[in-house]
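Yeah, one chain of the complex is gone here, protein chain that is, but the others are all in their spots.
Letters A, B and C mark the chains in the order given here, with residues in each chain numbered from 1 onward.
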Amino acid sequence: MRALHAALAFLIGDPQADRMVPPAGFTVTLTVFTSAAMAFLAVFALALSLASGRLAERWGDDLAKSATIRISAPADQIEDQTRAALRVLETTPGVAEARALSDEDQRVLLEPWFGPDLPVDQLPIPRLIEVIAEGDGYDATGLRLRLQAEVPGAVLDDHAAWRRPLVEAAGRLRALGWLAILLIGGATGAMITLAANAALAANAQVIAVMRLVGARDNYIAGAFVRRFTLRAAAGALGGTVLGVLTLVILPRGGGDDETGVLTGLGLSGLQWGWTLVIPPLAAAVAFLATRAAARRSLQRLS
Amino acid sequence: MRALHAALAFLIGDPQADRMVPPAGFTVTLTVFTSAAMAFLAVFALALSLASGRLAERWGDDLAKSATIRISAPADQIEDQTRAALRVLETTPGVAEARALSDEDQRVLLEPWFGPDLPVDQLPIPRLIEVIAEGDGYDATGLRLRLQAEVPGAVLDDHAAWRRPLVEAAGRLRALGWLAILLIGGATGAMITLAANAALAANAQVIAVMRLVGARDNYIAGAFVRRFTLRAAAGALGGTVLGVLTLVILPRGGGDDETGVLTGLGLSGLQWGWTLVIPPLAAAVAFLATRAAARRSLQRLS
Amino acid sequence: MIELENVAYSYGYAGGELLTEISLKLAPGSFHFLTGPSGAGKTTLLKLLYGALVPTAGHLRLWGQDIRAMSRDDIAILRRKVGVVHQDCRFLDHLPVAENVALPLTVSHQGGPDQAQNLSDLLGWVGLTARADALPPELSGGERQRAALARAVIMSPEIVLADEPTGNIDWEMSQRLLHLLVELNRMGKTIMIATHDLQLIRAAKSQVQARVLRISNRRVQLAGADL
Partner (left out) sequence: MIELENVAYSYGYAGGELLTEISLKLAPGSFHFLTGPSGAGKTTLLKLLYGALVPTAGHLRLWGQDIRAMSRDDIAILRRKVGVVHQDCRFLDHLPVAENVALPLTVSHQGGPDQAQNLSDLLGWVGLTARADALPPELSGGERQRAALARAVIMSPEIVLADEPTGNIDWEMSQRLLHLLVELNRMGKTIMIATHDLQLIRAAKSQVQARVLRISNRRVQLAGADL
């Protein structure tokens, strides 16, 4: 309650004190523009991060169901070997589930190659085991060695493993996005600090006059801090709105398939809420940066 | 030759004139920092663009060899239908090449499923045709309809088509990177203009004094422009070097497989050369921005 | 109200102390002139008196408080009792003259209706009524000095410290400004004027009992009857 009251008092300010700071000036425009541009970039970085995050998750899920083991053996040994392979898989860390495919399952799998009429039961075709991984997955090389030793007819085919680097890539992209957001935040803070310092230096005369007529440090600093915080918040708001509009307008591909998330680079549902964080965050950065700059300037000019 | 001479004269400058502009100040620091931060971001955006560009190309190449047509028919019709399908493909726009697979080819293809001992010649397995696309590819739906009409036993399986949105995504990512670079360039220009304007406004007294003692506009403007251009170039150089170092240090995944380019987000070979463009570009932006600002200021303060 | 005991001041560059062994007491209701050659330290002494500089040696007490024990905020509050005319008159260049003159009222939250009357009377007396809405950079040199004096006295401060307030002002107007300060002095306020204008000092001496201090040889001395 008290914090709210203080924030309100800050926003309303002391119109008398505010008049003492020259209203316009390039440093003020610079602040508005900088925070707008940075907010715009931040929206994009945010979208990139969130989109790559979702991508990494989905592809990660797919990865889990990515391997098959094929057992080719004379007809009388095939059942034994299948059981042996399943035993090996049971004791392999990282394997959540393993299941031998039925004839029907195999027919569906082979349909693209041979059409629906393949006489599966009359052919010497191998038995397939579907392996579902969990967590970080299993050690494919290790598993291959064990199978070689215990089930001579088994071949491990993790045919979707090529996607793993893609998932990693998406994860990295997400990390890169967050890094960019951090960088943008830091750069914004530094730029607003410098702009505030430049404004304070340019207004050394204002400070001298205010001091001469008996104004207290808080009164002087307050006027500057308020101006810069409000301008930075306004700029960030404008930049965020522009960024969000651009995201909305940006043509999006594929629709809702697994790649659509990256293609559209859009945000979905609750994720839009994240963008609401940008303007107050920029205002907070501006507030802290300007207050520090004002205190230092007033100390120096004393 | 004359341009080079002018550039050299500009870089060396008139040390006397340069002394007239106050050496330090927050607007100058701001310029250095802004151009450094923007150059850093630009390096990343550049890397993103180039990496996605390569990705789009490779995936695009892969896409070209992505379809097969499977012809299942009674043994006596299969040769006729294959020929008919090849004829259809010959007249399909976007198809570069079509080739019926030999028995040997088919055995290799099926090996993962049935092992190496499959009696291909004894089985009623369908004939496969490999389709290699060119340019933007062919119209899969249209091709399907034509095949349905002319080759009843043919089924088109463009099993790698799911990659198309990925290629599009990479293309979009590349466009986004270039957009970011444009944005960053524009924002940098605007910020440097504003910083130069702020510096000129803060130095109104310097300009007044120089005018009073008979300095010409070019002399005054030159001192400011030189300072800002050199600072912006220095800042951009620093930011670029930092950005490149970060790229080099950043852990890279997958190695040199098709996804490695995205994973590492690194630049390769000649692409590093692109980063060399950033500092002079920043300097040029700073030069033009400051000169415009100086001319306007001198006009206004006349 | 202001006491200096053995005060010395040095800007810290070669040449040592600029002012030394200064002992002085500004009693309420006194009227002082401060003279001395250019560069003698008149402005420096005035800055010591209103706490803009801190003595490098000795004791300076403002209303009984030692200046070294005061925070910046204490000094700010104290400034409201001191009206200062700077040698280079500085204003808020984006606010009109009238608002600049009323600044001490604004800062101490005292802008009432009777103050408004006060303000327009004062602007009339220093001859700035016609320029009340101008911005300070649009004033002439003398107009700036008059505005600065008006700003210094608008709060009826207990002490007025004026640094060369008539350097750019013609004789008639100088007389009017002097009259204003003499009136304030008659109301019990303390006045100190740093000036080179001997005619002004003579004119004042015919109206009030004024002491003339002279900085020479780094010390403050009472000037003889030669004025």
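One rule holds in what follows: contacts are C-beta pairs under 8 Å (C-beta built on N, C-alpha and C of every residue); 3 or more make two chains touch, one makes a residue touch a chain.
The shown structure was predicted, so the numbers you read here are calculated from the model rather than taken from an experiment.
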item	value
Left-out chain, listing which of the shown chains it touches	B, C
Touch criterion as defined above, residue of B:9, B:208 or B:276 at the omitted chain	B:208
Options C:10, C:56 or C:87, residue touching the unrepresented chain	C:87
Missing-chain contacts mapped onto subunit B	16, 19-20, 22-23, 205-206, 208-219, 298, 302
Where the missing chain touches subunit C, by residue	11, 13, 15, 35-39, 42-43, 87-88, 127, 130-131, 134, 138, 140-143, 146, 163-164, 167-173, 196, 198-199
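In this text, only the chains that are shown with their structure count from here on.
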item	value
Identity of the most central chain, Cα criterion	A
Chain at maximum distance from subunit A, centres defined as averaged CA atoms	C
Approximate Å spacing (C-alpha centroids) for the pair subunit A, subunit C	63
CA centroid of subunit B to CA centroid of subunit C, Å	67
